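Of the protein chains in this complex, all but one are displayed in their positions.
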Amino acid sequence: MRALVLLLPTIWLLAFVLVPLGIVLVIAFATSTAEIPPFALGFSGENFRQLIADDFYFFAFLRSLQLAGVSSVFCLLIGYPMALAIARSPVRWRGALLTLVILPFWIGFLLRIIAWIGLLKDDGWINSFLGALGVPGAPFRLLYTGFAMYLGVAYCYLPFMFLPIYARLEKRDLALEEAAADLGASPWRVFRAVTLPLSLPGVWAGFLLVFIPALGEFVIPELLGGPGAETLGRVLWTEFFTNHDWPMASALAIFLLAVLLLPAALWQWWQGRRA
Amino acid sequence: MRRCNFFLTLLPGFAFLYLPIAFLLAFSFNDSRLVSVWTGFSFRWYVTLWHDAALVEAALFSLGIAAVSATLATILGTAAGYALARFGRFPFCRGFAALLAAPLVLPDVITGISLLLVFIAAQRLIGIPFERGAGTIAIAHASFSLAYVAVVVQARLADAGTELEEAAADLGAPPWVVFARITAPLMAPALVSGWLLAFSLSLDDLVVASFVSGPGATTLPMVLFSSVKLGVTPEYFALATIVLAIVLLALVGAWLARLGRPVAGPGRVG
Partner (left out) sequence: MNALLQIEGLEKNFGAVAALRGVDLAVEPGEIFVLLGDSGSGKTTLLRCIGGFEQPDAGRVFLDSEDLAGVPAHRRPVNTMFQSYALFPHMRVAENIGFGLRQAGLPRSEISARVAELLSLVRLPEYGARWPHQLSGGQSQRVALARALACRPKLLLLDEPLAALDRGLRVETRAELLSLQRTLGLTFLLVTHDQEEAISMATRIGVMRDGRLEQVGAPAEVYERPANRFIAEFLGAANILPAIVRERGAQGTLLRLQNSDTRVRVTAPGPLGKPVLLALRPERIFLGETGPNVLEGTLTGTEYRGDALELSVRLAEGTILRVRHPLADGIGGALPVVGERVKVSFRPDAGIVLRD
């Protein structure tokens, strides 16, 4: 009976998650050809050799790390205070406030990035607004910069940082904070000594949920970053669609996967330790 | 003083969140093509949108795929979520949970390339004709959405606890009756929000669809992506405003529906 319930999702997961990743691994060792599909199966370590040897990929990796890291921090700085404020708000407001936070998410991320393009470009709204105010130095180069990318990632991934932190803060025991205050601690100390440590698991979860996908992010660097912002996601795309080098793209995917598994594995290990 | 603090911490966050939204809303009605200056109120971009055959066709195509993949994802995700919440430690449950969670965290470029390769392999090696188009996109979307549905369903079931189901069994209800009369109504809100989540994830996806689609199968995000590279026109703002309006309507509708019910739950079950 139980087996029946598990059968369908298990078959699906095996066929469309496990096997595909296995195939990517296989193709990563193939060689690029001009046929259809553009690869010949074999065991060639050439792609991985190129990955390691060519500086280009190394810098792309660094840029990805930078993007993921800075954006995650941005996300945290914006998301944590919001989560804290809402978790402390009167209960009857929380539903409405939460809805307000999640609402922009439902518009879809492409359209929101389009909005940011309109805002940030050289002749965009922000620059014309600053220009109208007479700010010296306007128009500023805002679009096609690292700043635009961090903004875009932080904006689109905010719910993933916000929700785990909020879930953690909402469950906290008010009594602990009150006890601390009762013992003479200032609001800042109460926060530092009681609230913050208790919310940390939520912070780590949020960090992981933003950092890991952001490492492989393609669209935002493509649309908001300049031509120099070649992150791993963009490189993979280019290798696949422009160069038709599927084996190389696969090798990149495997590399990215390996890099991602590390924090995920660390997370699992740390979770296991806490239990 | 506390009230003041409260607004101070929330205001910048909400300003950040809603600046682009307000911008989209306002400039969708701007007469000029430029986003730097407001020249007058006009519906012209909505008209342009209406006449944009390629965009409208892609939108309908995306909606269809979203509905199919959301339904598929809900069926699979519910089974998975139910198993994780109620089956205790079944053999390979950790592997199952890991496979389930993978699409949640993996970057979509990896999901995209892996799924395309599996479709090709299936075609070559086993002969399953995965014609790349609507079908493959729907399957791909269902694959990553099902994880979200499973999480929502599992959370709901874990939250509700097994007591109600035990009480039903205690009173003589065999397992299938327990599922139909007790568990299903209990899960219903999770199923609805899971379906909606899967639907919006499908509508929103660009990368995976780009990898697994074929000739003639262009989704709305794909159309948007290729045109945006040419330049941003207020036509897209109009599109965004329409989407926003639909979402707001749905929210109001859900809120009104909740007011009408006698109990904060699945409602009357016959």
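Brief remarks follow.
As written, the chain order gives the labels A and B, with residue 1 at the start of each chain.
One rule holds for everything that comes next: a residue touches a chain if its C-beta (ideal position, glycine included) is under 8 Å from a C-beta of that chain, and two chains touch if they have at least 3 such contacts.
Bear in mind that the values here come from a model prediction, so they are computed numbers and not experimental data.
Counting contacts over the entire complex, the absent chain touches B. Across the entire complex, the residue among B:53, B:126, B:171 or B:230 in touch with the chain not shown is B:171. Seen across the whole complex, the unshown chain contacts chain B at 163-164, 166-175, 177-178, 182, 185-186, 262-269.
FYI, only the chains that are shown with their structure count from here on.
Centres computed as Cα averages put chain A at a distance of 18 Å from chain B. Only residues 1-2, 5-6, 8-10, 12-21, 23-24, 27, 37, 78-79, 81-82, 84-86, 88-89, 97, 99-101, 103-104, 106-112, 114-119, 121, 123-125, 127-128, 155, 158, 208-209, 212-219, 223, 233, 236-237, 240-241, 246, 249-250, 253, 256-257, 260, 264 of chain A touch chain B when the two sit together in their complex. Within the complex, the chain B residues that touch chain A are 6, 9-10, 12-14, 16-21, 23-24, 27, 34-37, 75-77, 79-80, 82-83, 87, 90, 96, 99-100, 102-110, 113-115, 117-118, 120-121, 139-140, 143, 146, 150, 175, 200, 203-204, 206-207, 210-211, 221, 224-225, 228-229, 232, 236-237, 239-240, 243-244, 247, 251.
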